[in-house]
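Below is one structure, written out as structure tokens; comments come after it.
Apart from one protein chain that is not included, each protein chain of the complex appears where it belongs.
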Amino acid sequence: MVAETISPIPSAVRVPIKFYPIALDRVRYVGEPIAVVIAEDRYVAEDALELISVDYEALPATADPEAAMADNATLLHEDVGSNVVHHRTFQYGDPDGAFERADRVVKLDWRYPRYASTPMETYGMVANFEKQPDRYTIWSNFQGPFILHALMTGALGVPGNRLRLITSPHSGGSFGIKQAMFPYMVLLAACSRLLGCPVKWIEDRLEHLTASSTGADRADGVEAAFSKDGELLALKFNNIVNVGAFVRAPEPASVYRMHSASNGCYRVRDIAVENRLVVTNTTPIGLNRGYGGPQFYYALERVMDAGAKALAIDPAEIRRRNFIQPEQFPYKAPAGATYDSGNYETGLKKALDLAAYDALKEAREEARAEGKLFGIGMAAGIEPSGSNMAYVTLAQTPEERAKAGGRSGGLGTATVSVDPSGSVTVKTVSTPAGQGHQTVAAQVVADALGLRPDQIDVITEVDTLTSAWSLASGNYANRFSAVVIGAIANAAEKVATKIKLIAAENLEVAPEDIELVGGNAQVVGVPEKALPVRRLAAQTHWHPAGLPEQMEPGLFETTIMNPEMLDAPDDQDRVASAVTFGYVFDLAAVEIHKDTGKIEVVKYVSVHDVGNVLNEIVVEGQIYGGFAHGIAGALLEEFVYDAGANPQAGTFADYLCITAPEIPDLTIGHFNTPSPHNTLGAKGMGDGSSMLAPTAIANAAADALDTFDVNLPLTLNKNWSAANGRPYERAGAAKAKVGDGPREEGAVEGGLKGEGTVELSASPIEVWELLLDPDTLAAVVPGCEELTQLSDDSFSAEVKIGVAGIKGVYSARIDLRDKIEGESVRLVGKASGGLGFGQGEGVVELEHISENRTRLSYSYSANVGGKVAAVGQRMLGTVTKLLIGQFFRGFDKRLRNVNGNSRRVSIGAILKRLFQGRY
Amino acid sequence: MLRIKPDQKQRVTLTVNGKLVSGYAQPRLLLTDFLRHEMGMYGTHVGCEHGVCGACTIIIDDVATRSCLRYAVQCDGLELRTVEGLAEPDGKLNTLQKAFNENGALQCGFCTAGILMSATKFLQDNPKPDRDEIKEMLSGHICRCTGYEQIVRAIFQASGQ
Partner (left out) sequence: MKPVAFEYCRPDTLEEVMELLTEFGGDASIISGGVSLGAMLNMRLVRPKALIDINHVLELGNVEFDDATAITGALVRQAAAQKMTSLMSGVPLLAMSLPWVGHYQTKSRGTLGGSVAHADPSAEIPLTLVTLGGSVTLRSPSGVREVAARDFFHGLLTTDRRPDELITALNWPLRRASTAYAFEEIAQRHGDFAITAVAAEATVAIDGTLANVSFGLGGVEDHPIVADTAEFIGRPATRDTAKEIAEVVADIVDPMVDLQANADYRRQLVRVLGSRVLSSAFNEASAVREAA
């Protein structure tokens, strides 16, 4: 019903995927909305939610992009004809030629994990539909970009002025994640229209962790061509992005954000890029701190280390040899970015000094001599800020872009006004979520007007009906200090100019002789010749006739500016994707304890060029914060899916957010090359080490372990296995297989696997008959309330299972296949209940040992989803074993007590326990 | 013995920041929801509702604890301190709050209410903590903005060392 009032939401990828904010007839990922319950409060709504029973017909599912790419994989969107929903290749210069000339080619491939910054405040919104005129109003903590407003109006079928978005003045963290709430906003708007009343939704943490948004996991590779003296000649990137079940706008932007700066900090000009976007049965990805940066630098900066090692050049030195030189700025990158300013070698030197690099290398040698696993890693990167809204159209071919019409730009807007009482108000549409926009805006405007910051009120609430906003408005891509602050400074300057003109006329001097200081407009060098700024400002309202000739009355200055370099992509797929390019150089030293796998970050240095620093404490806070996200991705955090695409990290006990004791000590260094692209000389910042720490740590771990085959996050078990040459596969984690082919109905490659044997006191044929006897089953399956035989080989059952007070009722269906009487049988089943659902299969084999002794061997694989998988992952394996144990104990007991019942066949039980049997 | 039926609304009276307040609650109403939606005290934040993130930490009967793991009816007659009670009546920030302000110890501020309450009680228990002890106390909180460093500094500063 809701869907009837909503149209699908498009993206820049032109394929026939119909993305609705609610599933219509097919559910593609755990967490996809299938029903909306509206009640007086959340308690009652959750009661009602439990009354909804969904009858799913299961299809193979996978969370693994490589599996989803297989030829015979089950298609998520049949109309597309492939799970690869976007594929483009790019070439800048002559990469093939450069690879032929190369002395050394280095190649890496890896899996980059899926993680997210999980803001502490979840999504929150109130939607209200009013009639005459028909208008939706949505209050929310949406962060932008407001280009998504256009998609929302499209989905709701209304003109822009009939969808009023009002964002809160403050937001409890965002980091990109609060971009992805817009489909939910559309959904709630539609609900409000259907119900005729305002509707509120505060997302809870379980909802957030399964169904909000995350950064992209990727299956990437890179090749780098080097000359023998370490010159980086060419790069080939092969990016495979697991985009989730849908391409949710602004995706595929994550793989294009860094594209026009694919050379990183280096002079290399021959570059090839191949991008593939793969849909899988996972939550759609979206903006997350560093957006595309962590994945990009994982390619570039790990291959730089690999090149250094291959050529026996120090990793710092190989970077130094390839850096863009200070005199080359502004630097036009091969894929179109224009780097504003920088001095990369200075930053590197500073980092090496702060890290005492030579001493650190000695420490490494000493540690190694003692048999310790000690490694040093580093990463250098530019930090693009203030996005060109058009970069995402690189997803289209030049021909497609030409057809669609031009796109370019990234408007910054701001208003500075002075009311009749002389009070100053700044309005910014930057939707801050803790980045100190108010503080910095007040400071910049105060400086321009000669006032104190506490005299400036900064309004950060956005109202699309009354604010000066545009497509690029919002809080992302380090936009504030790259673009927004320039617009604020410009608007303040307009106000200042006007005040100076009025003061000049009143004081009978030239306007250029007036300065605004200490609340006054005064004649330079003659402080006693002064008038209060407040009074001059008030004059524009109270006494317009007394203003200088030709001056407009009032003081309400709005600046709408477009950074001039943000042009449309050209027909060579080059685009200036961002306004300012900061720089970060990170260096890490780690020790991995061989006996426990513990990884200790012994040293971490991070040097930043953020251009002119607008506010030291804000800049420092952003650096620490970005660092924490980067370290978390490197060491701890991951959204794990099992082989059946069930999310396993549904709570904060399973998704391991980094906490204070896990944060290593950080040494921060600064140097500044002011940006010519910004009136204040500032550059965007904030992503910082969130982009580089995963790579610096991975490089250090690789150095310690003497292998390039490391995969994040570097958890204890993984490190220990790597350090000791032991195989490691995360339990239940998605690694290929499922969905990789048309398979027999019901067959499941499960996340839970197990096998075992029991010896039973009866002959195989007795065991066989009893095993397949419905009465026996009903008796020995713990919690079996009702068992119905549907056909010879098919049963349904109601099972009530409780472990430790965690009780659930499940309805199950079990089919028997491949029966070989007295020898073996295969069971296939599925079940669902309030706490979750499952499917699986098992094989039972009987072997005659001696008279009246039979060995029963079983193996199973099962796949459990729903709440129980998301919140109880830690316990699933154990519970499975427990239930199987219970079953066979009961079975053996019955074999001893009951004497051969000759009724027919059935077994299902094992599976029943498994499938539904989580709790 | 007190017994309250599942759908019965029970009067709950608490002392919050020295003021007697009361409202009605069914047994399953979380203390966090009671404070926010019945009392209109939005200072206590809700971050996870399963006792991990720490945003909802308040001081109940002189103990810093999670308010999402308590039901309002359990707290009848108890004395609560929440973030609203920290500043002076005239709105002047107390020493701890000032230290947070000066050190940039909050960005979005969502986790801050809980951390301030933990730290308030923690500094009573341990007036001169070292940095590691502060970090250990903070391990019961998740902050996604600051990377914790500036929080550690602020608490250290507030301890007057």
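General remarks:
A and B label the chains in the order they appear, each numbered from 1.
Please note the rule applied: contacts are C-beta pairs under 8 Å (C-beta built on N, C-alpha and C of every residue); 3 or more make two chains touch, one makes a residue touch a chain.
Remember, it's a predicted structure, so these values are computed and weren't measured experimentally.
Though it is not drawn, the left-out chain touches A, B in the full complex.
The omitted chain makes contact with just one of the residues A:102, A:206 or A:565: A:206. Contact with the chain that does not appear here is found for just one residue of A:12, A:656 or A:812, A:656.
Screening B:34, B:71 or B:110 against the full complex identifies B:71 as the residue touching the chain left out. Across A:214, A:648 or A:832, the single residue that touches the chain missing here is A:648. In the full complex, subunit B contacts the hidden chain through residues 1-7, 10, 26-28, 30, 33, 49-52, 54, 57, 63-66, 68-71, 73-74, 118, 122, 136-137, 139-141. Hidden from this view is one chain, which touches subunit A at 42-43, 46-47, 50, 204-206, 595-598, 636, 640, 648-649, 651, 653-654, 656, 658-659, 661-662, 715-717, 720-721, 724, 726-733, 803-807, 834-835, 867-868, 871-879, 881-882, 919.
Here is the rule we go by: only the chains that are shown with their structure count from here on.
The residues of subunit B lying in touch with subunit A in their complex are 26, 28-29, 37, 45, 47-50, 52-53, 55, 103-104, 106-111, 132, 134-136, 138-152. Against subunit B, in their complex, subunit A makes its touches with residues 41, 43, 117-121, 170-175, 204-205, 433-436, 617-618, 620-621, 624-629, 651-653, 657, 659-661, 663, 666.
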